[in-house]
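Before anything else, here's the structure in question.
One chain of protein is taken out of this complex; the other chains stay put.
When the chains are written out, they are named A, B, C, D, E, F, G, H and I in that same order, and each has its own residue count from 1.
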């Protein structure tokens, strides 16, 4: 099943650059893995914000939760999830 | 997977009693079937309102959508669905 | 550019079935055309509601507006549009 | 009577791991006790968030308040409670 | 247990005066009964609106629901209920 | 005139216990005085939260303001006030 | 005591002009009286809307309620009232 | 001074086409006049909606109100106005 | 033109008393000046809060902005401004 996932990155402004860079690098690497596994299908930026909209696929909400919390930046992200139903037009 | 489902019944006030009664009877019958099928697991009233909170189980959001739209009153209901993730404490 | 488009269908409950069916048929036909033109890329149902989430692509917001208003049901739809920015991970 | 209880965990990000682990362990232990006492009946995760939805049973709101504030993490949780009415279908 | 109950009266503006008067008379009579039974403890007007705030006491939310729906005007009222917990200062 | 007063206690989590205890003791003492003076008429807990709903009586909003700001915890409380009108049923 | 009062005029669009004119005339006449009585102290338009912000003075919320409901248009107005406290700077 | 003005067109769906066309023609004519007078400076569509965002200039909010209510469609429009302050960078 | 101005004072709780007193003194002095200049016409307290509602008059929003930012406490205030239109009844 597919999910629409919104994230707002709330990493504090005074985070040292080294920490921030390491988190971002880890974030990208984990995102690449989630794409390979077919979990992360699309990712967009919300223009003007440190925020994203993503299209995810997972077996169920618990599996999605595990995927999202595996992102190194998760701890500082405000995440909202919306479960989507397949539309008959797409069957 | 489980879903928390809220409904607000917006059937117009001037609906004839006969129509209303028939809809309610059909609603109860369909609800009984959904319970038997294991789709409707719990149902509560929101006190003071013509509204409910329900705990549903379905294979995915599309299956839940089909179950909800099979209720005769669905056409007049404002429905919101929240997908829940199994909590590790319950495994 | 891509857009996330939400629609809520507000067609009155007392619309004659013939009118409703004709609108739906026209809606499906126009949607098929928009898919062929690459404007409508994905479509989901919001579970439990007469509502959709869609992923659209159009040259600009004015072109998207023209596509959405070409849907026969548009007149009865509450539509909200969110412009998405390509994420560097997808380049 | 039954209550729907939502929690958002607001424990600061910079909480030392040892403190966090101890709080979580205490949280789980207290939750097990509340389950045994029949107060905590079901618990779900809100996917993507450090948040839960729970189904509780208590004699009245004051008893529920005592149960919730007995959780070691309560001090850092934003909690909202909704009292539910038994639905005639369930009698 | 005690509840804070808000009501907004949505009776249509074009309701005939006779119907309106009869509903109001029935409303007052039922309110007097609920006071006698100790269910309706206090009632205020929201200034400027056709709305009230009430303090109710009932065994549980289901009993409160029955009391509120016994009001002749209930069908046209938007009602919200908040369950209150006894404060230790009042014990 | 009567007022419905909501408070959310925002005292920081890292407040030393001694300070917190002293504030609470002062809060209770001042509340007892306000009850004696007929200003604080009823007090409830919002279940699950460090929050209250209170029924106050004061000559006017300025007098109520003085009563509320006389509470030692006021500085850390988010307070909202709603002025209530006497209902004709209660005259 | 003083109150800030907001009104939104919801008179249906298809109200006959004669009815509308009569209501407006009655509204103006009653407003003039309320000014003379010192109840209506200031009145502004919310630009672009059929809405007003007003500064009223009344003995208490019940007296204000009586003044507002004496306006012929009240039945079609959505009214919200905010009780204001005298500021020490103005004493 | 300049204002940001949002409009939502709420003309009923069952308005006869002739009435609708006449209103639109009148709307366009009046808009052209307001542009000539320097009152309407820019106008955009909110994509997907029968709604606009406009940049207006008027002597004060009362003059803006008069300009907006001179639009033939005003009666059916939900309008919100935001007064903007000149930014020092633009001086 | 006139404006309705709301302020919420967000000065941190741990601000030293001397700093706070100095800010308040400066605030009062500047407010007195703004009254003399006819900019600040009325000021009320929002009961129960460290917040005010004020009626201001200024040539335009930019002049109002300058007046508000001249208040020593401005830096810590959350301010919202609403431009009001003169009502024909007051002409």
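Here is the rule we use: a residue touches a chain if its C-beta (ideal position, glycine included) is under 8 Å from a C-beta of that chain, and two chains touch if they have at least 3 such contacts.
All of these numbers come straight from a predicted model, not from anything done at the bench.
A.B. asks: Touching the absent chain in the whole complex: find that residue among I:5, I:40, I:55 or I:85.
C.D. replies: Checking the options I:5, I:40, I:55 or I:85, the one contacting the hidden chain is I:5.
A.B. asks: In the full complex, which residues of chain I touch the absent chain?
C.D. replies: On the side of chain I, residues 3, 5, 12, 61-62, 64-65, 68-69, 75-76, 78-81 touch the unshown chain.
A.B. asks: Take the complete complex as the reference. Which residues in chain H touch the chain that isn't displayed?
C.D. replies: 2, 4, 28, 31-32, 42-47, 52-53, 55, 82-90
A.B. asks: Contact with the hidden chain only, please: which chain A residues?
C.D. replies: Those residues of chain A that touch the unshown chain are 13, 45-49.
FYI, only the chains that are shown with their structure count from here on.
A.B. asks: What are the chains that chain A and chain E both touch?
C.D. replies: Where chain A and chain E share a partner, that partner set is B, D.
A.B. asks: By residue number, over half of the contact pairs should agree; on that basis which option among A-B, B-C or F-I is the same interface as H-I?
C.D. replies: Equivalent chain pair to H-I in A-B, B-C or F-I: A-B.
A.B. asks: Could you grab the centroid distance between chain B and chain I? Build each centroid from C-alpha atoms only and quote it in angstrom.
C.D. replies: 50
A.B. asks: Among the residues of chain A, which are close enough to touch at least two other chains?
C.D. replies: As it turns out, chain A has residues touching two or more other chains at 3, 61-62, 64-65, 81, 83-86.
A.B. asks: Mind listing each pair of touching chains for me?
C.D. replies: Between chains, contact exists in these pairs: A-B, A-C, A-D, B-C, B-D, B-E, C-H, D-E, D-F, E-F, E-G, F-G, F-I, G-H, G-I, H-I.
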